[in-house]
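I'd like to ask you about the structure that follows.
One chain of protein is taken out of this complex; the other chains stay put.
Let's turn to chain A:
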Amino acid sequence: MTRYLFRQIGLLLVTLWLLTLLTYGLGHWFPGEFITNSSGIFPDDIRYEDIVEQRAGDAGILSQYIAYLQHLFSGQWGVSLLDGEPVFEQLQLRFGATLEVALLAFLLALIPGIPLGVLAALYFRKPVDHTILTISLSGYSIPVFWFAQIAILVIAVHWGMVPISGQINPLYDIPPRTGSILLDIMLAQPSYLAAALHNALLHMVLPVSILAVMPMMLIIRLTRNAMLDVLQQNYITAGYAKGLSTARVIWSHAIPNAMQQLLRQLGALISLLITNTMIVEVIFSWPGLGSWLVRSIYERDYPVIQGGLLVIAALILIVSIILNLFHAWRYPQVRKDLYGTP
């Protein structure tokens, strides 16, 4: 396991290093001037000379790259070309907001997704299976933006049940610290704590549930397929032959082994989730990373593009590595496969 751990971490570090090379290179490849692209300071600014010196603007590529890394690690990611806001501080706040909505949606997708998938597999080619499969297929085919518009029209506008914009009614004065509204409320401990939490949760209903739909449908189908696979294995037959109860076979043997297959595919699901998060953030004015990055690309706000790209790519990488490690830790046979040892 230790060997595998080090190998995975080594892989992560190398990939992250390549990523910094890429973002550093972007500073040169974007139109315009390297120092402005990576620091957000225009040449006519009084601070410009100092910045050139700090970022080794006149030196060779190597010392420039080292200076870039130093800035990266000390959290000086430059300022936005548009409004002069420090990119790193903005990233922290927006990252928290994105993570909050994405994680909750992921949980919301997992909790009913797995049981439904298992259920479908157990009732293979029975009406239950058909119903679940039909729902998951149609749910998977509805584009997120369209689903969001319909939900807004029916649930928010027509029934007036939930709000449609932002994280909380801004009349609640919650200073943003982590970006995640629930954590921020807990940190702020306002006198109207319960009311604020209630309001924040209401604001989450639509974005989180809409975001959860597609991963949930995917999880249902993945779980179902994995279960069907596992149920045909010899050890399941052997379990039954030994006289184990169906419940015992399913709980102790089928589900854990099906989860292994599911886990391996969750990595791909994360990037789908992040992409959909961006769309949902724009629709619900959720102040997260996605809506910010989309706009910065549109506005050619290079320091923000560089920072946002780095964070999102690193997030997806780290999550995949964590999933790999968890997978290997939980299922020793996987490690053997990876080493190629008998």
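Quick notes on this one:
The criterion applied here is as follows: contacts are C-beta pairs under 8 Å (C-beta built on N, C-alpha and C of every residue); 3 or more make two chains touch, one makes a residue touch a chain; residues count from 1.
The criterion applied here is as follows: contacts and distances are computed from a predicted model.
Its UniProt record calls the unshown chain "ABC transporter substrate-binding protein", which is the correct pick from "Transcriptional regulator", "ABC transporter substrate-binding protein", "Phenylacetate-CoA oxygenase subunit PaaB" or "Acyl carrier protein". Per the touch definition above, the residue from A:133, A:156, A:313 or A:334 contacting the chain not shown is A:156. Residue A:182 is the one among A:22, A:69, A:133 or A:182 that touches the chain missing from this view. Considering the complete assembly, chain A touches the hidden chain via residues 82-83, 85, 90, 99-100, 103-104, 107, 152, 156-160, 162-166, 169-173, 175-176, 180, 182-183, 186, 191-195, 197-201, 285, 287, 291-292, 295, 298-299, 322.
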